[in-house]
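Missing here: one protein chain of the complex. Every other protein chain is in place.
Chain nomenclature is as follows: A, B and C, assigned in order of appearance, with residue numbering initiated at 1 for each chain independently.
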Amino acid sequence: MNGRPLPPSRDLRLVHVDARERQSIVSLRAGGPSFGGEELAICAGPCAVESREQIVATAAAVARAGANVLRGGAYKPRTSPYSFQGLGRDGLAMMREAADLFGLAVVTEVLDPRDAEVVAGSADMLQIGARNMQNTALLRAVGETGKPVLLKRGLAATVDEWLLAAEYIALTGNERIVLCERGIRSFDPSTRNLLDLSVVPLLARRTHLPTIVDPSHGTGIAALVAPMGLAAIAAGAAGIMVEVHPDPPSAVSDGMQSLTFAEFESFMESIPALATALGRRLPQRYVARTPNASPPS
Amino acid sequence: MNGRPLPPSRDLRLVHVDARERQSIVSLRAGGPSFGGEELAICAGPCAVESREQIVATAAAVARAGANVLRGGAYKPRTSPYSFQGLGRDGLAMMREAADLFGLAVVTEVLDPRDAEVVAGSADMLQIGARNMQNTALLRAVGETGKPVLLKRGLAATVDEWLLAAEYIALTGNERIVLCERGIRSFDPSTRNLLDLSVVPLLARRTHLPTIVDPSHGTGIAALVAPMGLAAIAAGAAGIMVEVHPDPPSAVSDGMQSLTFAEFESFMESIPALATALGRRLPQRYVARTPNASPPS
Amino acid sequence: MNGRPLPPSRDLRLVHVDARERQSIVSLRAGGPSFGGEELAICAGPCAVESREQIVATAAAVARAGANVLRGGAYKPRTSPYSFQGLGRDGLAMMREAADLFGLAVVTEVLDPRDAEVVAGSADMLQIGARNMQNTALLRAVGETGKPVLLKRGLAATVDEWLLAAEYIALTGNERIVLCERGIRSFDPSTRNLLDLSVVPLLARRTHLPTIVDPSHGTGIAALVAPMGLAAIAAGAAGIMVEVHPDPPSAVSDGMQSLTFAEFESFMESIPALATALGRRLPQRYVARTPNASPPS
Partner (left out) sequence: MNGRPLPPSRDLRLVHVDARERQSIVSLRAGGPSFGGEELAICAGPCAVESREQIVATAAAVARAGANVLRGGAYKPRTSPYSFQGLGRDGLAMMREAADLFGLAVVTEVLDPRDAEVVAGSADMLQIGARNMQNTALLRAVGETGKPVLLKRGLAATVDEWLLAAEYIALTGNERIVLCERGIRSFDPSTRNLLDLSVVPLLARRTHLPTIVDPSHGTGIAALVAPMGLAAIAAGAAGIMVEVHPDPPSAVSDGMQSLTFAEFESFMESIPALATALGRRLPQRYVARTPNASPPS
């Protein structure tokens, strides 16, 4: 009765699964991280860029553990105007430097259409956050930069609404879009959000765009990140996005859901056996150009 | 257990109920519509401005029935990029003209921070729609125009998140903010959204800002608009916002929830008895400066 | 898109609005409380019967204030097995005595089909609680007693599912069913449940059965009970159900949402003006057979 699934919207055109002969692979740069192929994309980093030291140390740790994309917020969408709003352009520069030191790509969020070009000048992939999934001015501005876009699912967005938001971006001529499930609103306060992994196989039947999963925001509890990350890969996700912080209890935001370096490394070590069983693999590890490379002090 | 209500956020400062000695009254202009006093604010009009004829006819009808604010979208936030996106600046001008003909104030939505000044130049009140409730760039841009702001509740926003969005606006120095409950996401497809009237008395205990209710979006069904409008007033709302269209079946959007002119008039006639019982009253009706005033052909 | 309301289930037969020529009026006894006519039904009392003193004092207070049905739980459906489970048969007898002293009818919940006959021997109306809305064994057992049934909406029940639960009862040959909206599950912890008043006018278009509203469970906050009770009446409810307790802070359950005697009396005094404006009225007050009647000590 209530459960009869609805047919998808007829307005899904460019992003519709039938619009292409095969599932899309979105690459951030030649030979670099890609989303949608055999290789998983592993995005990791702090919720917010807090300082040069913090982002360089984190980049070093996540690269060493096998991540290939550095995540981190320079412009932060905060519920309260009194919460830390991010370091802005300084944060962008710090991320870029840290990522380059360890061969990582950069994904970071844009909050204002007037910032899209600036962020595109620094990052490899622009993120539309959950709160802005239907901010059409931002969708267009980010699409028009031509950079790959990571489109997070809105807190109360249906799959159709999410795909139609992707269609807004695609209409700018930019179809390098990756979807990111990060949990939706539910009635149970046991977890911060409700991670909806069923969208992973569902989207694979509705769109040619790849989907990754963010178990950090999706659960809000560090202890659940690794098992739900593995579950996401088993469900067919193109990659994962994980919050990692040098010292989670001191993080300015999202400390409860951030992994320590050791926890992230341990999680990464659990992936290869599972990935192999599923015909997938981790990205090749970054090899420093000089064996003793370390972050400059 | 699950039901233990949480204490409100400590970051509610400017908009907190204790920040002022009494509940605020937000006036759109001297002697004009106000929100929060004994007089109800009645905002009515089409979902979207479709043509000069449509908006003038609707303005005439709602003014005659007793509304004092004309609502209508010139910039439309649509789920699909292929849906009608609004007439933009032309729509703004048509609304202004139609409103002036019948002594109405104008409230209309802003979607892009770059449009805030233009819309403020034409409208009496700027609306932040549900999809943009946490679009912080837009909240700031709209607040900075100095114009009164109508802040709709997000589809999955808690009361605290909603008030913190108002706090973003208030921090620009503009505290002329009216909240608008318009229904939230729920599991029951019987109605388009779930109209949460309990926020009306709850907000009165948490903030000094006035709250109005939109039973059109809140239910999505024309037959439910009048009873839920009356219920909103009984719950203590400062006013209502209702979609009215000359010919709902032909509306480019939201036809199912729009009232005809006759339905709106009938609804308005049912309000005074109820309002009087509650110590409230409808706005004074607009009296045309010349008895035979009618919209120019 | 997501908001297109679904057509009602075709399996709504006996309870369908078209199954009768007019809306049903459910009377508890000759000349006694009825649901669905011009007169409102006012059900009031404690969450649980705790003692003879407590229930007699409450019955006296709610009768004096104008209620005509005494509510109270003898068998309590508690989330935790360690919470107070009710006084059972003793509680039933206490309620009956207290109600009779002040001319009230009795409504009380049944939890086990094996208890239906016993409860029917004592109460005037049997309640199916939210947790048991789809307990088909209980629906049938309660229906078969022939007593009027108060069917509360399940915590996550759609309108169709609720009406189909009523259809289960009606199929026993007992169509004296009253629906009770008591709030559903939502994501916002600001209130205990989300009171969905839009079902009141919606149900009036789908079923001939009357609907009442329980703003106590529906909000979980005593201060919201009166405004939401008025809103329910404005939306067209056939009556209300309100928790009242001699000393809410000491109540064994639901103290936060219970009104004191004075709060209930004040709320009841606010109803007549509103009811008159809507063509409704409170029940006639009980007049003690002897002017000095008081509960026996």
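Here is the rule we use: contacts are C-beta pairs under 8 Å (C-beta built on N, C-alpha and C of every residue); 3 or more make two chains touch, one makes a residue touch a chain.
Small disclaimer: the values here were computed from a predicted structure and weren't measured.
Novice: Would you mind spotting which of A:106, A:224 or A:251 touches the chain that isn't drawn?
Specialist: Considering all chains, including the one not shown, the answer is A:224.
Novice: For the chain left out of this view, which of B:131, B:185 or B:280 touches it?
Specialist: Touching the chain that is not displayed is residue B:185.
Novice: Using the document's definition of touch, tell me which of C:20, C:131 or C:281 contacts the absent chain.
Specialist: Only one of C:20, C:131 or C:281 touches the chain omitted from view, namely C:131.
Novice: Which of C:32, C:88 or C:113 sits in contact with the chain that's absent?
Specialist: C:113
Novice: Using the definition of touch stated at the top, determine which of A:42, A:232 or A:259 touches the missing chain.
Specialist: Result: among the candidates, A:232 touches the missing chain.
Novice: Considering the whole complex, not just the chains shown, which residues of subunit B touch the missing one?
Specialist: Listed in rising order, the touching residues are 1-2, 9, 158, 160-161, 185-187, 189.
Novice: Could you please point out the subunit C residues that touch the chain left off the display?
Specialist: Looking at subunit C, the ones touching the missing chain are residues 2, 9, 11, 13, 77-83, 111-114, 131-132, 134-138, 154-156, 160-161, 164, 167-168, 171, 184-185, 187-189.
Novice: List the subunit A residues touching the unshown chain?
Specialist: Its contact residues with the unshown chain are 1, 3-6, 79-80, 156-160, 184, 186-202, 205, 218-221, 223-224, 227-228, 230-236, 256, 273-274, 276-278.
Throughout what follows, only the chains that are shown with their structure count from here on.
Novice: Same or different for subunit A and subunit B, when you check if over half of the residue numbers at their contact belong to both copies?
Specialist: Shared-number fraction above one half, so same.
Novice: As a multiple of 5 degrees, what angle does the CA superposition of subunit B onto its copy subunit C give?
Specialist: 180
Novice: Which one of the chains is closest to the middle, using the mean of its C-alpha atoms?
Specialist: B
Novice: Rounded to the nearest whole Å, what is the centre-to-centre distance of subunit A and subunit C, using the mean of the C-alpha atoms as each centre?
Specialist: Once rounded, the distance between the two centres reads 49 Å.
Novice: If I count partner chains per residue in subunit B, which residues reach a count of at least 2?
Specialist: As it turns out, subunit B has residues touching two or more other chains at 79-80, 156, 160, 184, 187-189.
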